[in-house]
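To start, the structure itself, in structure tokens.
Heads up, one of the protein chains got dropped from this complex, but the rest are sitting where they should.
Residue numbering begins at 1 within each chain, and the chains themselves are lettered A, B and C in the order written.
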Amino acid sequence: VSEQTIRPTTYAYTFGRYEEPVATVRPGEIVAIYTEDAFNSRVKSTADLPTKVNRWPYLNPQTGPIWVEGAHPGDTLVVELLSIEPTRDFVVSAFIPGVGGIVASENTPMLNEPLPEQVFIYPLQNGSVHLSDSVRIPYEPFLGTIGTAPEIEAVSSLTPGPFGGNMDIPDVAPGSTIRIPISVEGGFFFIGDAHAAQGDGELCGVACEMTACVRLRVGLEDGQVVGVPQIESPTDIMAVGSAKPLEDAVRIAWVNLLEILCRQYGLSRAEAYQLVTQAGRMRVGNVVNPKYSVAARIPKTLLPEPVLRVRG
Amino acid sequence: VSEQTIRPTTYAYTFGRYEEPVATVRPGEIVAIYTEDAFNSRVKSTADLPTKVNRWPYLNPQTGPIWVEGAHPGDTLVVELLSIEPTRDFVVSAFIPGVGGIVASENTPMLNEPLPEQVFIYPLQNGSVHLSDSVRIPYEPFLGTIGTAPEIEAVSSLTPGPFGGNMDIPDVAPGSTIRIPISVEGGFFFIGDAHAAQGDGELCGVACEMTACVRLRVGLEDGQVVGVPQIESPTDIMAVGSAKPLEDAVRIAWVNLLEILCRQYGLSRAEAYQLVTQAGRMRVGNVVNPKYSVAARIPKTLLPEPVLRVRG
Amino acid sequence: VSEQTIRPTTYAYTFGRYEEPVATVRPGEIVAIYTEDAFNSRVKSTADLPTKVNRWPYLNPQTGPIWVEGAHPGDTLVVELLSIEPTRDFVVSAFIPGVGGIVASENTPMLNEPLPEQVFIYPLQNGSVHLSDSVRIPYEPFLGTIGTAPEIEAVSSLTPGPFGGNMDIPDVAPGSTIRIPISVEGGFFFIGDAHAAQGDGELCGVACEMTACVRLRVGLEDGQVVGVPQIESPTDIMAVGSAKPLEDAVRIAWVNLLEILCRQYGLSRAEAYQLVTQAGRMRVGNVVNPKYSVAARIPKTLLPEPVLRVRG
Partner (left out) sequence: VSEQTIRPTTYAYTFGRYEEPVATVRPGEIVAIYTEDAFNSRVKSTADLPTKVNRWPYLNPQTGPIWVEGAHPGDTLVVELLSIEPTRDFVVSAFIPGVGGIVASENTPMLNEPLPEQVFIYPLQNGSVHLSDSVRIPYEPFLGTIGTAPEIEAVSSLTPGPFGGNMDIPDVAPGSTIRIPISVEGGFFFIGDAHAAQGDGELCGVACEMTACVRLRVGLEDGQVVGVPQIESPTDIMAVGSAKPLEDAVRIAWVNLLEILCRQYGLSRAEAYQLVTQAGRMRVGNVVNPKYSVAARIPKTLLPEPVLRVRG
């Protein structure tokens, strides 16, 4: 049985229901999806400044929308990430004026002068990204952006939200299962923004950006435990909050993880609140996007058997 | 010459370019536009709880989109607000679970229980809103929501941004001129959410909501001085910042007002920064929407003649 | 009867109970208090750069602590501000690297380069501050800093809090009465930081700073209606919130004003919440200090007679 391969001729720059689906998948099907990099592959050398070779807001192109057969509002999309393979031997990063978490930016404007624009091209070889001859960091690929269409909005692919989007959470990686609320018929599934590696917060706003081939299995579950993206890694369960300020992202992530612990695992509110206080972990995906994303998490070893079975 | 009257049969729930225009206006034309209230006129008594009579996110309906002849991306829409007349003799407000600036909310979730839902119907008589037999506040009408379509996004009518939207700035009132960047052909102009009165911050999230007939003159200017909404009242010029956290809304508002003072009024950066530090005023429109809005302002009496004339 | 005059030989740089009182006042007594400017009067020309002539954190000197006879923890200090007179004919402002609300700062550090340091000396003549030959703004003096000692902390005079401190609220002006919680025996009252004028937010961090003679009457009331500073102007009552982020300052201000409306004026919680939503105003004192300050306010004309009489 050959897998379906999705190679779009056009890319989407919003998460929304207004564009024509580029493909259709059935629940249970494994597909191989090709994704562009955040700069539309137009940054190939240090001379290709992002502000010259791209026009805002046409950044971070997504492969999609993909129509999921049988997906109805109120369902949950279940994405098992199987592999993320690079389709070239280098990654790109850049300092871009007005972008970043520890510089004056479009979202946090200041009177200070911006830092100069600068491009970084790093070889991707032997399972590592070569920041320099002496500094190599492991290839730990994940999808910066994954999501479905909101009910009425069309949201820039630079922005995350309850529908997923540009969360930049490194746990959206091979071996993890991601659950995302479905708000429209067909779900309108999108992915993009593969990263070969990224630090917490994605500080300068541009990770190790790459083009990729992503293999995943798509599924559906009836109902939604919570209204935000959930990640199940081999070791942990997580809920993702996307908001500004960062403390609201933190609150959304934890309040939803508590809801999962109570509804799905049968803990009392007090048990759940104590458990996350004493043993929870959180990871900051990004502090650079129009909304920040945080993944609240708890090890599965600390949880009882689920009492609620969502039905696939 | 009779004015055009716009009474939509359908309403818009997003600011975006994806819906069919409901009318067309020419620059210089005066139009009378009818607007719904934030609850689709379904809250008529204290028994009509908003969460029962409305389905989220179908709130705050807008009249539009209105096609503006000759409007091109890069232009500025100029709206002279002439009058806002109520079309009924009462206004409504409500406490809604998960809504408000000083309660746990959807945007700032907490483990605390929500306050009970409650509706308030206030008579609108003799130029005042009757909060009670003894407490009357002046009728000071304005448009809570006004804007154009963003370039690629479709943004919920509950949210403000550089395109305008749900700013809840009381200076968007008769006698003021509002300038809004145009990002798409035809502009896609929307208005709605008329308020008979509102306190700073719109704390519980629901002002004195009314249905209205709004008379205004639409114009166009070439170019954009800044990329955010500007308001010129009889006394002040203002720039509006919409963002979270609130300090980023403050920063966007002031950095853009400085830009106006420098580019349009010829002040040096240091003169402008000193002038706003010593004599600027700011008004907080709302602290309840998905983004907060702040209007930074300076009295026109403190300004020289403009050096830059935008061309109408 | 001659008034007591307080001319300190030493100044305080913290609000706290650890320093020796420089004077004692009795409730009901009118005193004339001399205050230094924020730069210890060491900035007298544009060549006197603040970072050269002052050593951090020895800024914003306060006159005090002043021992208030009979002041006990749990009481309220009542300060009637009678007049603020300048004691020289100029004011100073400055751009200081790392200071300001719309620049990278010590509190919000960024990788961007700071703006150059620059001093501004403005004549204070004929009831106005002369920003330039053509731009004059009215002399509207107030105390940027006023407060008592916290129970156990000693807080930099640059920082505001529930004890008052560096709030930069322009309503702390002649004609207003300020109420501040007392936390230690004797109260330990401090004032300083007189401003000849200031815009909302005090954007660059330095208002029209002046030396002054301040006349005021000190009183005491049993008990505390709320635990934050309250201001009663000729027209309004206000509660001040000081915090970061700015939305928390907003929340503290409004939640305390509601408490005043309920406890002191007999409104129900719903009446109070509706009243401030529809008719409240707020003023942002500063967005530059280690905590920001906001005054939430409501006109006295909209209030019934108080039901709670605090006892003087």
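Definition applied: a residue touches a chain if its C-beta (ideal position, glycine included) is under 8 Å from a C-beta of that chain, and two chains touch if they have at least 3 such contacts.
Since this is a predicted model, take the numbers as computed values, not measurements.
Only one of C:38, C:243 or C:296 touches the chain withheld from this view, namely C:243.
Contact with the omitted chain, checked across B:6, B:33, B:84 or B:103, is made by B:103. For the chain left out of this panel, the touching residue among B:9, B:45 or B:112 is B:112.
The chain not displayed touches subunit B at residues 100, 102-104, 109-115, 245, 247. Against the chain not shown here, subunit A presents residues 93, 95, 101-102, 118, 120, 129, 131-132, 134-135, 137, 197-204, 206-208, 245-247, 250-251, 254-255, 258, 270-271, 273-282, 284, 287, 292, 302, 304. For subunit C, the residues touching the absent chain in the complete assembly are 13-14, 16, 18, 57-58, 107-111, 151-156, 243-245, 248, 251-252, 255, 258, 269, 273.
Here is the rule we go by: only the chains that are shown with their structure count from here on.
Rounded to a whole number, the gap between the C-alpha centres of subunit A and subunit C is 46 angstrom.
Centre-to-centre, using mean CA coordinates, subunit B is 33 Å away from subunit C. In subunit B, the residues touching two or more other chains are 245, 251, 255, 258, 273.
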